[in-house]
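One protein chain is absent from this view; the other protein chains keep their places.
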Amino acid sequence: MPYVNIKVTREGTAPGASATTPEQKRALIQGVSDLLYQVMGKPHDSTFVVIDEVDLDSWGVGGVTVPEWRARSKAPPG
Amino acid sequence: MPYVNIKVTREGTAPGASATTPEQKRALIQGVSDLLYQVMGKPHDSTFVVIDEVDLDSWGVGGVTVPEWRARSKAPPG
Amino acid sequence: MPYVNIKVTREGTAPGASATTPEQKRALIQGVSDLLYQVMGKPHDSTFVVIDEVDLDSWGVGGVTVPEWRARSKAPPG
Amino acid sequence: MPYVNIKVTREGTAPGASATTPEQKRALIQGVSDLLYQVMGKPHDSTFVVIDEVDLDSWGVGGVTVPEWRARSKAPPG
Amino acid sequence: MPYVNIKVTREGTAPGASATTPEQKRALIQGVSDLLYQVMGKPHDSTFVVIDEVDLDSWGVGGVTVPEWRARSKAPPG
Partner (left out) sequence: MPYVNIKVTREGTAPGASATTPEQKRALIQGVSDLLYQVMGKPHDSTFVVIDEVDLDSWGVGGVTVPEWRARSKAPPG
């Protein structure tokens, strides 16, 4: 009975999107559930997946917020 | 000093509601705090309870989102 | 499909115990599941409960560890 | 590679604010990252910080919601 | 910069194992990181994965512990 919590920044990564799309959520849920079945034999019905989106300025890395960190490191969104 | 986190889907389960109602939140907070006192003797003042509501399409079970899983299994909301 | 996470300090609160007992864990699991059914109509089968025990010196309150805080405040265990 | 999750009630604690301000978020992110470097030598780039704001009526202490608890105990916001 | 937390019961699901094996942990970490790259373009280096194992009697479903629930429902381990 696995429980999986996925936290991502709230931003668009698909064309034209400003947040995680319904299609992406479905793909994450199916992919994680398939993975737990393949690796550990966990039945799909016993796996819960919860996806949280976090505002960009509420996520920190490198001692600064994500937007500041990306500007500093020239890192692409991710 | 217990810490309890309750995650539920964001939807109405009381008549006319579209989300967890203030009355339901109060009942959950009181009920969990009472339980920890009765079972383990934890003083009410030292118990924190945090309730999170999660969008239906951000919660997965059975490899699909909750709405798809309910449609498939004819399961009632829960 | 609620998910409930209960964190308590790892210590005995039942006579002779040095940790949460199996009976206490069962009472917490049943009590929380009953509560979610009574307050929100959540079916028992769709509620997951995970209990975590945390070492006393890994839990802080009042800016100090739990043992230091209890010594300072003459607070009873809880 | 530390991961730090900070949960606070969603309310203003700075003058004129009704929620955690961007300046406060930046200060929390920098302060926690600095702390993990000073205490444990963790490089800033390997520390993630996620700040969650929780509605006042979704946070319980003393068996009641935070607003009820403050009214009862004459406690200042915190 | 995703953060993924996977919680599973502490038990063997591979031949001869009594807990999650190092190979299974590696497969979960790689699989989840690949998934986040494929679905959302998240660079591998910015994805953290934390796997927690939870004792069987600390995990509840259906109002009882996992061992009791399996005995009752004749459900296979999962």
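A few points about this structure:
A, B, C, D and E label the chains in the order they appear, each numbered from 1.
Just so it is clear, a residue touches a chain if its C-beta (ideal position, glycine included) is under 8 Å from a C-beta of that chain, and two chains touch if they have at least 3 such contacts.
Since this is a predicted model, take the numbers as computed values, not measurements.
In the full assembly, the chain not pictured is in contact with B, C, D, E, by the touch criterion defined above.
Touch with the hidden chain on the side of subunit D covers residues 1-9, 13-14, 20, 24, 27-28, 31-32, 35-36, 38-43, 46, 59, 61, 66, 75-78. Interface residues of subunit B with the unshown chain, by the touch rule above, are 1, 3, 48, 50.
Not every partner is drawn; the one left out touches subunit C at residues 7, 54, 57-65, 68.
The working rule: only the chains that are shown with their structure count from here on.
Contacts with subunit A and subunit E are shared by C, D.
Multi-chain contact residues, meaning those touching two or more other chains, occur in subunit E at positions 1, 3, 7, 59, 61.
Pairwise chain contacts present here: A-B, A-C, A-D, A-E, B-C, B-D, C-E, D-E [touch as defined].
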